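With one protein chain withheld, the remaining protein chains of the complex are depicted in position.
The letters A and B name the chains in turn, as written, and every chain counts its residues from 1.
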Amino acid sequence: MMTMVFDPASWLILLPLAWATLAFVLGAGRGARLALVGLGAQALLALELARRVRDQGAHAHALGGWPAPLGIELAVDGLAVVMLLMTALVALPLGLYARAYFGAKPKGGAWFWPLSGFLIAALNALFLSADLFNLYVTLELLGLAAVGLTAAAGDRMAVAAALRYLLATLLGSGAYLFGVALIYGTYGTVSLAALAPLISAEPAVLLALALMVIGMLLKTALFPLHFWLPPAHGGAVSPVSALLSALVIKASFYLLLRLWFGVFEPVATVGAAQLIGILGAGAILWGSLLALLQTRLKMLVAYSTVAQVGYLFLVFPLATGVSPEAGVSAWQGGIMQALAHALAKAAMFAAAGAMIVATGRDEIVGLSGVGARLPLTLFTFALAGVTLMGLPPSGGFSAKWLLLMAALDSGQWWWIVVMMLGGLLSAAYVFKVLRQAFLPAPGGSAVGRAPRALELTALALALGGILLGLFGAQPLALLEAGGGR
Amino acid sequence: MSGDSLLPLAVVASSFVPGLAIFFLAESRHRLRSTLNLFGAFAKLALIGYILWGVLHDREFVFTHEVLPGLDLVLKADALAMLFVTLSAVLWLFTTVYAIGYLEGSPHRSRFFGFFSVCVTATVGVAMAGNLFTFFLFYELLTLSTYPLVVHRGTEQALRAGHVYLAYTLAGGAVLLVGTVWLYGIAGQVDFVTGGVLDHLPAESAPALRIIFLLLIVGLGVKAALVPLHGWLPKAMVAPAPVSSLLHAVAVVKAGAFGIVRVVYEVYGVEFAHTLALLAPLALAAAITIVWGSLRALFQDDLKKRLAYSTVSQVSYIVLGTALFGPVGTIGGVVHLVHQGIMKITLFFCAGNFAETLGIHKVSEMDGVGRRMPWTTLAFSIGAFGMIGVPPLAGFISKWYLGLGALEAGIPWVLAVLAASSLLNAAYFLPILYRAWFKEPPAAWPHEHIRARRYWETSRLLLLPPLVTAAATLLVGLFAASSWTPLDWAKLIAAREYLRWVP
Partner (left out) sequence: MSIGLFYALVGGLLFALGVGGLILRPHLLSKILAFNILGSGAFLVLVGLGQRDGTPDPVPQAMVLTGIVVAVAATALALALARRLLDLSGDMVLPGEKAADEAEAGDQEAAPGDGPRGGA
């Protein structure tokens, strides 16, 4: 019987749901321990699933043995498994970080574990979903959990940011749902596999695609739809900021990749791709510039996310309507950027959180003396910065290399200019922080210590971003084995 | 993976691992820190000695690791690499000794020596890079690891210099990256191979190759301080003396010049570059830099600034030699890679000694310093005469081969440039020597930190390194014709490069 075979895919969804619910009952202390066990198991499950994909290629799995359209089908391919691995490997160190963080600053800790469990379950489910409607449901679950986490800080700014985030995310998924309705009305199915051969350029389909794309752009906070992101990511407590910036925005990006280069490939046009690319370029330049102008540390990091999201969207012009080689290079570059940013941004928010714990304030000018007192955390921030600047060896560099290759191969030199400028601007804002932290602490103000666990988990994430640059061939091979595109 | 393929990695790791360990040392553990530093320096020298012996016996030392599909990280011990690696390792040892003495009692030494070791790691990586990507990787690591050294003092001036330094080098790195990616796109993996790898490409890629060459040279020229990309170098003078020594002699500036040598000889191939008419503009850029640097040096009163402009000028001798088509010019350029390093590090060590011992920072304060610090002033004089090109010192050998190379390449105006530059060298060095030896010392020095004790005019750790490198300046010139000298090695490299070339 199929159902008797152990299947890591369904457990990747059930496990976080289970520990999230239990953590809700158990409370913060025991809940955290349970969650960490769950996160560890999740990492093992994701690795096991990756091994299967590497050996057997992509496959589908009907939950409970019920086939579609009545049952829910899970699809595992290279892209999905790479994203699952990313989630598991970022969430585990962040879990350890959060436990130490809420040990030092208990505010919001009680809500963190159940909500982050639901968030991770929603993420995993989204990556494994094989139909448009399931994607909608997981997208909404993800949004609600993320909003709850944002509000967990409890102060006025956080609640306002959470509400703004909620309304934006609801609008985004509403647009997506309208698109789903149009697609179902046209073809009578929402299964990605069934839709693939059917899609043609009818008005209803084009409208659906436009609505879905806009919805996802809003949820991924692509310039100029990024208004909700900086207050939400900058205002949440640090472990939450890290989760949101590293993982949550990747979900809607992933969905867009799936749609654009999957079912909708026949109707996606070069012009629309260029338009998305222009927005991406705007995000890179505008986000970096605003990051440079911030006076609060976490707002700087949040605007850096706005900028880095821009690089993700360069995949669309670089892989639409180009030679197969350029297309593959761009596709790999985009995914590499998603992975690198996940690790680096989680590390950067974590490091920022440790600095804030130590200095007791969120202003950049307050960082003087951090270099002498928290050298490890500053080093972590710098390493994460190396990835964001796209300097070698790092995942960010590998991503930039692949995207540059695609741009040169397809003769789209203007994206090269944008990427180079973006790299220099990101260096400017990263070094703005480093420079301040290098300064000696002014007399009278004392920089405290941060718990060692905060420093080490942040460092592990940053090192992950560097290692990704040295061993980037492995995830790309996995992508390939699972029929990446 | 055999031991031989891991050796290049071990050479890189021999400074990186101690560097990492030093970061975690408490500030007060200065004995352990010095031990780690010296252990790393000697371990590196031992490894390099073994590799040199192996290379002589036709063994191959190549480390390869796939970073992305079609993109390898390659470390390789070839003739050019070994020349630069040996120079870096030897000078690192002296600079470490010097730095231990120089920084005695100052704060943040763990941070300093940590980044110092990473900086040397990057330099060694630059030297041993087996392809353009690996070169770029270490080239950028060099930028990042030298920034904390430049701003080490944490003063407003240092931070501003750090900004300028980053702006120049990161922008240069971006240009270099575009050139590199473009070249990879056209030619696949761009390995460093004697004679170049591009001459088989179809003729229609020539325009693209010319633009790429420009991008690469601009990217490398920032670090090599080619005029007008040299603006960061005089500002970076605020760094502590050991850093300036390393920056000017082996690390940053030399990495740029070395990169230009690699690109001309082992990516394009000197013959192919000649065919594409790329060498003449490069020679012109080098000539302008040589003259301009010397001219600016003339008007600097700050001793370290004068030396910095002298570096701008002297490093372009290497570029000039590279741009001269013909083996003799090649020998001149490659040998100057080593000679300039030894001479310039001597000069910077001495400048550091003057500042650290007597508080002398300006040329105008150097009256009679030769009587108070005869040994340091002697070492300085040897370095300065070497720079001017007085026989039989190292600089003379370089200039001799460069001059002959210019005649061989049929560009006689280069001789005029060399003559003018030598005159300018004399014009900005001789007045210093005159002041130091023949003028009356002032009643009191600006700020005497270290008192003379018996034979020791200053701290031993500060005095020995410049004396050794000054002696080396004399010896590599005097015995240039023997085997195992830099000149001998440069001849070997030139002979391989022009294997297919019949004059």
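Keep this in mind: a contact is a pair of C-beta atoms (placed from the backbone, for glycine too) under 8 Å apart; a residue touches a chain by one contact, two chains touch by 3 or more.
Please read these numbers as outputs of a predicted model, since none were measured by experiment.
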Visible chains in contact with the missing one: A
Which residue of A:22, A:110, A:163 or A:441 touches the chain not shown here: A:163
Contacting the left-out chain in the complete assembly, out of A:7, A:73 or A:140: A:140
Residue touching the undisplayed chain, where the options are A:11, A:24 or A:178: A:178
Touching residue (missing chain; options A:188, A:360, A:411 or A:440): A:188
Residue numbers in subunit A that touch the chain omitted from display: 69, 133, 136-137, 140-141, 143-144, 147-148, 151, 155-157, 159-160, 162-164, 166-167, 170-171, 174-175, 177-178, 180-182, 184-186, 188, 190
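Here is the rule we use: only the chains that are shown with their structure count from here on.
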Distance from subunit B to subunit A - Cα centre to Cα centre, in angstrom: 43
Complex contact set, residues of subunit B against subunit A: 23, 65-69, 71, 73, 108, 111, 133, 136-137, 140-141, 144, 147-148, 151, 154, 159, 162-163, 166, 170-171, 173-175, 177-178, 181-182, 184-185
Touching residues (chain side subunit A, partner subunit B) in the complex: 371-372, 375, 379, 382, 386, 389, 391-393, 398, 400-402, 404-405, 408-409, 416, 420, 423-424, 427, 431, 435, 438-440, 469-473, 476-477
